[in-house]
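Apart from one protein chain that is not included, each protein chain of the complex appears where it belongs.
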Amino acid sequence: MFHIELTVRDYECDQQGIVNNAVYLNYLQYARHEFGHSVGMDWLELTARGINLVLRRAELDYIRPLRSGDRVKITAQPSRKGLFRLYFKQSILLLPEENPVLEALITAACVMDGKPAAPKDIDAWFGPAR
Amino acid sequence: MFHIELTVRDYECDQQGIVNNAVYLNYLQYARHEFGHSVGMDWLELTARGINLVLRRAELDYIRPLRSGDRVKITAQPSRKGLFRLYFKQSILLLPEENPVLEALITAACVMDGKPAAPKDIDAWFGPAR
Amino acid sequence: MFHIELTVRDYECDQQGIVNNAVYLNYLQYARHEFGHSVGMDWLELTARGINLVLRRAELDYIRPLRSGDRVKITAQPSRKGLFRLYFKQSILLLPEENPVLEALITAACVMDGKPAAPKDIDAWFGPAR
Partner (left out) sequence: MFHIELTVRDYECDQQGIVNNAVYLNYLQYARHEFGHSVGMDWLELTARGINLVLRRAELDYIRPLRSGDRVKITAQPSRKGLFRLYFKQSILLLPEENPVLEALITAACVMDGKPAAPKDIDAWFGPAR
């Protein structure tokens, strides 16, 4: 499964000394972004063509906190439903034991000039519509 | 219903010129924090007593984007379920028409020294357990 | 002198319970941005014309820390030197006494298509070159 690894930086922690809950969404977005690169998506070229992947819904389960210096693995497993809906099942796992930190289900939609769209590229990146 | 108002700042927008999806969690947290103040919660004093409100789950529906300068209203409506679970139903509404921007359901737990707890203060702030 | 006011949000504080040093640059940028609006600058229109105000240098003196809930006044006093250089003298002051929190000198340059430029608008916004 596609994943990235990163180390928690001290400035990402809040007054409780743990990673702020909003920072996890940045981590997840970063992993999706890198997934896109890995399958050949060119974000700037897409934007230039008027195509955007828009976040519709995020479900986040916070399981254990992260602290400065923790090393994590962040997965991004894409799937489709119907013509326009894209899903990412994502996990954040604490290394080296891969203990679960956060589980997420992210729903996105492909939009061209503000309207739902299903450009051919989507099939290449996410597999055919089901 | 408890709410705060704020204006979107330019540095909260990302490469697409819209508020980054993680920033909404900051907005929601800020509204919950201010709700706490409004009912007399003293966060520092709670932390000193070893009491923390820990985020367990966030469900976020992104409805329309925000741009720099937009003025929004952010609500926070608390409720309880069982002895330990606290919920916040929250909305972000674009002013002046109050068009929905984001709907959220936030689940938190009250934890004392790492274990579920239900100090008396919780009854005062969130109403009695149901 | 041009200024804005804002309240420190809890998520802007770091592990020491004080506003993170990088957040001050966001505050200062926000005040400059609002100054621009106040003299009629249209940032999107400028970008569309290929004009950017680029940060060249920041000098920041940190005088006293800020905490969640503190209310501050942020000033932005522009000046010019030569044809291309723009300066902002900025202060962050703790309300209501206006005790100094941070003093800054920000140097920017007006750039059009990557080269130094001095479009007429600059005279209107910052006064004539000296």
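Lettered A, B and C in written order, each chain numbered from 1.
What we mean here is this: a residue touches a chain if its C-beta (ideal position, glycine included) is under 8 Å from a C-beta of that chain, and two chains touch if they have at least 3 such contacts.
Being a predicted model, the structure only gives us computed values, none of them experimental.
All shown chains touched by the missing chain in the whole complex, by label: A, B, C. Looking at C:M1, C:A22, C:L83 or C:A129, the residue that reaches the missing chain in the full complex is C:A22. As for the chain not pictured, it touches subunit A at residues 9-11, 17, 26, 29-30, 33, 37, 43-44, 68-69. Think of the hidden chain as still there; on subunit B it touches residues 10-11, 13-15, 17, 20, 22, 68. Mapped onto subunit C, the footprint of the missing chain covers residues 16, 20-26, 29, 47, 52, 54-62.
Please note the rule applied: only the chains that are shown with their structure count from here on.
Any chain touching subunit A that also touches subunit B appears here: C.
Shared numbers divided by all numbers used gives the overlap of an interface; between subunit B and subunit C this overlap exceeds half, so the copies present the same residues. For the pair subunit A and subunit B, the distance between mean C-alpha positions equals 22 Å. Between subunit B and subunit C the centroid-to-centroid distance comes to 29 Å (mean Cα coordinates, whole Å). The multi-chain contact residues of subunit C, meaning those touching 2 or more other chains, are 10-11, 17, 68.
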